[in-house]
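Worksheet: the structure to be examined is printed underneath.
Only one protein chain is missing; all other protein chains are in place.
Chain naming follows the written order as A, B and C, and within any one chain the residues start at number 1.
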Amino acid sequence: MTPIAFDTSHLLAGGLVLVSFAMIYQNRLQALLRTFALHAVVLSAAVAWQAFTQSAEQLYLTAAIALVFKAIIIPAALRRIVQRLGIHREVEQVVGTGLTMLAGMGLVALSIVVMLDVTAKAGAFAREDLAFALSVVLLGLLMMVTRRNAVSQVVGFMSLENGLILAAAGARGMPLVVEISVAFSILIAFIVIGIFLFRIRERFDTVDLHALDSFRGERR
Amino acid sequence: MIDVAAGAALFCLLLSALAVARRGRASLSATLYTLTILPCLAQAAAGLAILGGAAGGQMVLPIGLPWLGAHLRLDALSAFFLVIIGTGGAAISLFAVGYGRHEEEPGRVLPFYPAFLGAMTLVVLADDAFTFLVAWEVMSLLSWALVMAHHRRDEVRSAGYLYLLMAALGTMALIVAFGLLAGADGSFAFSEIRAASRPVGVTALAAGLVLIGAGSKAGIAPLHLWLPEAHPAAPSHVSALMSGVMTKVAVYAVLRVVFDLLGPLPWWASPALILLGAGTAVLGIFNAAMADDMKKILAYSTIENIGVIFAALGLAQAFLAEGMRAAAALALSAALFHAFNHMAFKSLLFMGAGAVLTATGRRDLDGLGGLIRRMPVTAFLTLVAVTAISALPPLNGFASEWMVFQSLLASPRLPHLGLEMVIPAAGGLLALAAALAAAAFVRFYGVAFLGRARSDAAARALEVDRAMLAGMGVLAALCVLVGLVPALVLDRLSPVVTALTGTHLPVQGDQPWLTLVPVAAARSTYNPLLVFAFIAVTASLAAWGAVRMGSRVVRRGPAWDCGYPEPSVTTQYGAGSLAQPLRRVLGPVLLQSREEVEMPAPGDMAPARHRVVQGDPIRDTLYLPVVRAVLWAATLIDRLQFLTIRRYLAMVMATLVSLLLVLSLWG
Amino acid sequence: MNNLAVDLVLAVPALAAGGLALLPGYRLTAALNVLASLVTFAAAVALVLLPRPAPGNYLMVDDLNVVFVVLNCFVGLTAALFSAGYIGHEIETGRLTPVYVRFYHAMYQLMMFGMNLALVSNNIGLMWVAIELATLTTVLMVGIYRTHEALEAAWKYFILGSVGIALALFGTILVYVTAQPVVGEGMPSMVWTRLIAAAPGFDPAPLNLAFVFLLLGYGTKVGLVPLHAWLPDAHAEGPTPISAVLSGLLLNVALYAVLRFKMLMAAQPAALAPGPLMIGLGLLSVIFAGLMLYRRRDMKRFFAYSSIEHMGIITFAFGIGGPLANFAGLLHMAMHSLTKSAIFFGVGHVAQIKGTQRFDRIGGLTQSHPVIGWGLALGILAIAGMPPFGVFLSEFLVVTSSFARAPALALILAFGLLLAFGALLMRLNTLAFGEPVGPQDPVRAAPVALYLHMALVLLAGIALPGPMVHWFQTVARALG
Partner (left out) sequence: MIAAFAIQGIQMLLVLALAPGLVGLVRKVKARAMRRRGASVLQPYRDLRRLMRKEVVLADTASWLFTATPFLVFAATWVAASLVPTFATGLQFSWTADLIAIVALLGSGRFFLALAGMDVGTSFGGLGASREVMFASMAEPAMLLTVFALSLVAGSTQLSTVVEVLHGPPGVGLRVSLGMALVALIIVAIVENGRIPADNPATHLELTMVHEAMVLEYSGRHLAMIELAGAMKLLLYVSLIACLFVPWGIARAGDGPGALVIGVATYLAKIAVGGVALALFEASIAKMRVFRVPDYLGIALMLGLLGTLLLFVSGTL
């Protein structure tokens, strides 16, 4: 792998982590959705660059799927849901943004340490790529944990999946079946989420999980 | 012979299947119990034959642990316990032919009863750990099902709960013990365990675990708490089987594993066993002397007798550890003999209680009385059992208790100070237990059968039917016969004792007049036959002489009662008042009992009250804290059921991050 | 890899799913559902009898999965049988509409397809997809009643399951990355048989990391504490046949996936021993679930926690390792599957009779409904580890073999078992005994499936079939 290729993928993967941080920083839903779109765009670019450097044409497809579905369709759909439900207010965060960012830093550090440690024998690129991917996954998880709002949790989950795709794309020659299945499952996942949000809206006035949680099978 | 015994067990299981298939038929009960007598007799006969010198044998069935199969083996030890199970089972089944007719829930008793007997047989036949444990736990399970027969009563359900929980604890201890003995590659066959050599610590630990496992079934304190609840809760013939026979199977487990498989324990293990046994005996019998429920008294008394047996087993271990084989043989013979005797009189007593229950519908002492006139045969048979269990000569209970004392007296040659301190104390405790037993059974018999009837039900009681009386009669005859010629029984024990200690008592049957000479004639002898003859002759002579030389006039009249006869039956001493002196003396120590007097102020019309408050130190200090801790912890972590999804996700994340941290630090 | 039986095991449920989605009428679809399950089961039996094909890039049959495919299809069949009666009652009471039932049957077959695919796949990517598929279909079925609680349970299941599956995917990718330098780029690096053959040459460090992700990812599906949160609610709020299938099959399938990777770890001696991790999670699950049982008021949630406990026992057994413990773990998987689904069948009948799942409104079943009551009591006693049922055999082996290797841990396990036993017995006491509580209408459907399962568990406890022993022993050795 040429230095240029390496640096570019490095840059893109790092950019994805940066956008993840930006998502954690956002405390308004609309802005969050926009940032997520950016996240998907960066992912798409990263995957496309991988397709180019590995000369794996099938990855372009993955990049395209990421661009179309995650950068355009999903944010749009979510935006509609948000508008329909009238959730324009700020996203309730459990802990302050600063603290969350700090935790995010820690997670990134952890993932780098773990990955570099573990993949000492693998190629430099695979190491970095996996480290960044793991960071994105963990940041996505962090977002799910620190947000009270269902939409932003879904977004967090999506960004988590983006990290997975980044990892999969970075793995040299990983068979197409995986990409397709990933895309496929995200599609299904999204549909199901849509159905669920739809149903939940039927029954509840809000998508806030907090309201949902008060209905516990066992509470009297 | 093994095929006879295994066949008997199988036959029992088939009978249970029959009971399920023909459930609901009115004739089932009598038929089933009658049929159950057959395998019992068969296995008693097989056991006797082996004790008489016939060959045992073994077999391997293609069931159980897949790579091992179910090993069965019949040796002298198994044979002895087969005799116990068979004899007890036969007499109790005979009793049940009549008793079963009064059962309110036959559908919950009949299917389990024969299988319970079969499971006990399998326990003593099993020759590998897995088969043993399966039979053991099936035995627990079936007896639990029988205990739950009258499940609509709350106290029955809670008794059943406690019982099965303790049984599970015991089985778990046994499983762990066998895990320890079998090793990592799973040598579960008894022959392999017996052949293996292991460090002393492992031996002692395994013995301790077996003691927990078998002791919880036998009712060794402090694992006895379930016994006085569960044994009485079952239908009476089942109570008889549980108390009289199943506790012996637990004794068998200790003998098989600790004596046979493990070999001699280190000497320091035996004082604990001796003290545990003796302490259990006192605790059990004191509770019996305080209880108000006929069957509960009997259950507590079972705890006492088990304590005596375990104390004797502990003595045997102490002797074995020092290589004093003859003394060990004496102690072991005493334990086995007492086990057999306890089977006889305890089953008989439970049957007596069952007969009373049938006739009056009550088992609380304060609702009974005067039954000796309404139910003369039952009263007489019960009197035999009461005399036997109170260790009075010339019946069998005394013979075995006497042997236990003799083995205690053989002990001063033991070289360890610890043992020397413990054995006299144990002797004192056992003597106390024996004396308390007499007190408890005076109260038991006196309140239930003597005096005036305390309830209408007792006043109208009618003698029970012949099958029940026959079942009781068999065991009463056994108590008397064994009591009169213990020498013959002890000779039958010698193959068992030889197998476990390497030697046996001197042959008793050759002694003149069938005298019992456990060690030497100069040391101690006892001849119940002569004692009985002397008493019979002198009593008859005295009676004859008194009538002959004195007056023979008898006049009936109202009771004298020191000039203050009071017609009300409540003036006679009842269960509570009879217990009072002993409770005052020992109650504050053993039961935390105290008497509270509530005296209203002068002018206040409220009645004064006198109450007895008593607790159970073992329950309060050992069991309740565990229960409380579990419930507290359950309540504490129950909050985790009601978290938000976000928090659950946080849990997942925390797990992931901490594992990654571990990995990075480690790697 | 061309074997009619394997194809049928996959094709029948897939085709049936399509067909059932199109057909109207719940009677017809229920019957077809049973029929399809029957054919699948027949195919699974044929799989055992026919010579095994060589493993291909996607599918394979070996000693490990052959048992679980048969088990899967068998429980699938009995659950379908049970479901036919159950759904009829739900339609009569109006809890479900025919449209939903059509959807339900289609999803049922799709789920069976997913699980069978996961079991016979020889490709770690395909296995991941299959498990994801099975999860998604069960999510939909859990939410099928559309009550607040059901939706919430489904939502929780979905979110937690998705996160789990994402972690599993990450682990899968890591395995690929590890294997790629040795096995080569592309498909071969995802084929399990190839992976295991080449495993000794793998770099152990990333393999360790991959296993952490896989264990947590699939462990979420298994319901290991603290990843278990979806499980009790999903069991409690979905239709009972689905609870039976979830507990009996899906947990097994997820555990099966973990086992596959554990075999991979065992094949590379330099890799981190997965034992401590599995032991830790297993013990935590046993103790936690044991304690949680005490405060449960809902019958199905109660047994769901019991499933967590048993998954913990199994994970513990595999964590201990060695031929005996592994054998016990495999056996316990099979026994738990049969017993727990039987219990859920019983619970389903009871809940329909009584119109509630709450313990305090149900009582005295052996009195009012002897057949179902005793069946349920047998099931509870069996799951509590009472002989002569098969669960006792496996628990016996787990405890004895682990005591020889790690006495302290075995004692904790024993404590956990007793803890759970106490809770199970406590509920059994009120459920089956005492004065009957609640409506006493007769049971409509005969509990054939329940007794069939119990008979099998009893048989296994008394005499385990020889071939099964042989297969399990082979696998137990490979599990290390």
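Basically, contacts are C-beta pairs under 8 Å (C-beta built on N, C-alpha and C of every residue); 3 or more make two chains touch, one makes a residue touch a chain.
Computed from a predicted model, the values in this text were never measured in an experiment.
Looking at the complex as a whole, the chain kept out of the display touches B. Residue B:443 is the one among B:295, B:342, B:363 or B:443 that touches the chain missing from this view. Across B:68, B:184 or B:582, the residue that sits in touch with the chain not pictured is B:582.
The hidden chain makes contact, of the residues B:354, B:370, B:471 or B:486, with B:370. Among B:185, B:456, B:561 or B:598, the one in contact with the hidden chain is B:561.
One chain is missing from the display, and on chain B it is touched by residues 369-370, 372-373, 376, 383, 387, 390-393, 398, 402, 405-406, 408-409, 411-413, 417, 420-421, 423-425, 427-428, 431-432, 434-436, 438-439, 442-443, 445-447, 450-452, 515, 521-527, 530-531, 534-540, 542-543, 546-547, 549-551, 553-563, 565-566, 569, 571-574, 577-582, 584-585.
Note that in this section only the chains that are shown with their structure count from here on.
The touch graph of these protein chains is complete, with an edge between every pair of chains. Look at the CA centroids: the one farthest from the centroid of chain A belongs to B. Pairwise, the chains sharing the most contacting C-beta pairs are B-C.
The distance from the centre of chain A to the centre of chain C, each centre being the mean of the chain's C-alpha atoms, comes to 31 Å.
Chain B and chain C have Cα centroids lying 43 Å from one another. Multi-chain contact residues of chain A (touching two or more other chains) are listed as 114, 117-118, 141, 144, 153, 212-213, 216, 218.
The set of chain C residues that touch two or more partner chains comprises 155, 159, 163, 167, 205, 208-209.
On the chain C side of its complex with chain A, the touching residues are 123, 125-126, 128-129, 132, 136, 139-140, 143, 146, 148-149, 151-155, 158-159, 162-163, 165-167, 169-170, 172-174, 176-177, 180-181, 185-187, 189-190, 203, 205-206, 208-209, 233, 236-237, 296-298, 301.
Put simply, chain A touches chain B in their complex at residues 94, 107, 110-111, 113-114, 117-118, 138, 141-142, 144-148, 153, 209-210, 212-213, 216, 218-219.
Of all residues in chain C, only 155-156, 159-160, 163-164, 167, 205, 208-209, 212-213, 216, 220, 226-227, 229-230, 232, 272, 277, 288, 291-295, 322, 324, 364, 366-367, 370, 381, 384-388, 392-393, 395-397, 399-405, 407, 410-411, 414, 417-419, 421-422, 425-426, 429-430, 433-435, 461-464, 466, 469, 473 touch chain B in the complex they form.
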